[in-house]
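As you look at this complex, bear in mind that one protein chain is not there, while each of the others sits in place.
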Amino acid sequence: MTYWSRRLLGALAVLFAVLALNFALFRLMPGDPVTSLVDPRFSPEAKEALSRAYGLDRPLGEQFLLYLKQTVTFDFGLSFVSGRPVWQELRDRLPHTVALSGSALVLAGTMGTALGVAAARRRGGAVERVVLAAGALSFSFPSFFLQLLLLLAFAVLWPLFPLRGSVSVPAPQGAAFIADYLHHLALPVLSLALLGFGSWALYVRNLMVKILGSEPLFLARAKGLPEPVLLWRHAFRTALPPLLTLILLSLPGLLSGAVITETVFSLHGVGRFLLESIQGQDYPAAGGAFYLLALVTVTSNVLADLAYGLADPRIRVDRRKGQ
Amino acid sequence: MIAARELRLRYRTGSRQVTALDGVDVTFGEGMTTAVVGESGSGKSSLVTALLRLLPRGATLSGTITVDGRDITALSERELARSYRWTTVSLVLQGAMNAFTPVLTLGRQIAEVLEIHRGLSRQEALIRSGSLLEETGLPGAWTGRYPHELSGGQKQRAAVAMALACDPLYLLADEPTTALDVITQAEIVILLKSLTKRRGLGLILVTHDLALASAVADRLVVLQEGRVVDEGPTEEILASPGHPHTAALLGALRALEARP
Partner (left out) sequence: MSLLRRWSPWALLLLALAGLLGPILLGEAEKTVAPPFSRPLWLDRTAPPTVHLHLSPEVREKTLDWIWEPPAGLALKGTYRLPPGTSGKIVWDGPSGPVPLASLTGAGSLSLDGRDIAFRLRLGLSPFQSPLETLFADRGSYRLAYEGPEPEALSVELHLSGGRWGLLGTDQRGRDVFRLFLAGISVSLLIGLAATLLATLVGTSAGLLSGYLGGPVDSLVMRLADLLLALPLLPLLMVLAGLWGRGLWQLVLILGLFSWMGTARTVRSLTLSLREAPFVENLRALGAPTWYILGRHLLPEALPVLLATVTLGVPGAILAEAGLAFLGLSDPRLLSWGRMLHEAHGFGAFTAGAWWILLPPGLGIVFVCLAFLDLGRFLEEKADPRLRETLP
């Protein structure tokens, strides 16, 4: 099997496992599955009809197949709370969550990489101390605490940014809407980036220290190459594939961060939807949101794997085996 | 001529200090092959690093190195990179198998020294890299290959091609043949010898293999515990070792050869 087909199969396996887990979570919980999937406030006839729709009167195997079919077609049922299809609710919110996590990832990644490289280049310097401290803090600072502090500082005491929401009410039109949206997004993204860049910088630093001390870099230095060429063309290019792995590894955490961030800042997004669904015991909605978050993670894992393969010639090019 | 005087190299790891070179006085002539022999840990690789002034963190070097009259110890890091490393003295490394940057093609790694030191355009440099590869017996089209696509011996040939790219005056080869099979070892040594001879380069061959050294070197330098204990033309040293350590090394060699 080639690298690619192996990775793809792995991703499919994870996806299937997520599906199975989701199925089991909401059906094997304590109590009657009917109450967990059908709103208890419905009339008996409505309950009947709904449990038939979910196949709750059929054997478990058949239920699973039905569930598979529904989930793969994004048919998560109706939300108990709004009565709208869960998928519509999610589709409205997904872009916001992606915008939040995506821009935080880009910002934290850029900051972390720049600082990590700088720290590795000047061992024992001020930048290195900053990186080490930021790294330790990013493993011990609860995201919501930092966010609450930022809110207190920049939304209450010194009101530069809005306290809550994704857009102002009422929302402005046209270009002003985009500006307003970004204004609301700024503090959440900044907080996620502040939390994320430390561990990123620490990782980059450790990786670069190792690479800068390795034999290829010794030879490159013997070649009389200028410092930037050594640093970026040789060292950083070598570090790139594992860095892409780091993206892969940081995505689940980032989504977890998004759930909390959306809650703290009252943003419109999948994470807060999940929380509200769980709190409101809106099980179809919670199941759909969880599945969607897991799906985003699995998809980005596949993409990161792909990027890793493309960045590392040892995987991309394998002529001797005739690929 | 490379002349090193009173070279002293100390490594420091944590609180531990290791003296790798302990007052080395040695000269390497141009256009000839000098072999540096010594047992493992005697400071051979340290001498090579010192000659290129490529010290790891925490290492200190004292003494003087002059290359064709130029005082290398006085040069700044920038000047070393600009006008000394690779243009005057280049290097083939002990573990050349892993010495290439794995994510860049061979062509790129050879061409970059031509672009930087010789001012060639990328296109010219790539073409020149191809002919350098051919000189060492590899197909010129392999400039597009990545290091992992080559065998150990092929990588070592590519390393030799890269070392010759900027027409240096001296070539340092630190155990260029360890981890290769006997036949490939011989091929590489013959390649090094013939290419340096043709171009009139001084070859400094670092090895713990006295048999190999005595077969190819014009002069021998024997290192022991960071000191030069014996130095001179190969035949003279072989005929009358000037130091008990050389004699011991030779004795071991004879014993090996005498084995049926």
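As written, the chains take the letters A and B, and residue 1 is the first residue of each chain.
Quick note on the criterion: contacts are C-beta pairs under 8 Å (C-beta built on N, C-alpha and C of every residue); 3 or more make two chains touch, one makes a residue touch a chain.
Since the structure is predicted, the reported quantities are computational estimates derived from the model, not experimental observations.
From the list A:Ala46, A:Leu60, A:Val106 or A:Leu152, which touches the chain that is not on show?
A:Leu152
Could you tell which one of A:Ser166, A:Ser191 or A:Asn301 touches the chain left off the display?
A:Asn301
Using the document's definition of touch, tell me which of A:Gln88, A:Thr245 or A:Thr263 contacts the absent chain.
Checking each option in A:Gln88, A:Thr245 or A:Thr263, the one touching the absent chain turns out to be A:Thr263.
Suppose we count only contacts with the excluded chain; which residues of chain A make the list?
Within chain A, the residues that touch the unshown chain are 10, 13-14, 17-18, 21, 25-26, 29-30, 36, 128, 132, 136-137, 139-145, 148-149, 151-152, 155-157, 163, 206, 209-210, 249, 251-253, 255-256, 259-260, 263-264, 271, 274-275, 278-279, 281, 286, 289-290, 293-294, 297-298, 301.
Heads up, the rule we're going with is that only the chains that are shown with their structure count from here on.
Can you check the complex and tell me which residues of chain A touch chain B?
123, 213, 215-226, 229, 233-234, 237-238, 240-241, 311-314, 317-320
Using the touch definition from the top, list the residues of chain B that touch chain A in their complex.
Answer in residue numbers: 52, 54, 56-57, 80-82, 84-87, 90-91, 93, 95, 98-105, 112-113, 116-117, 145-146, 148-149, 162.
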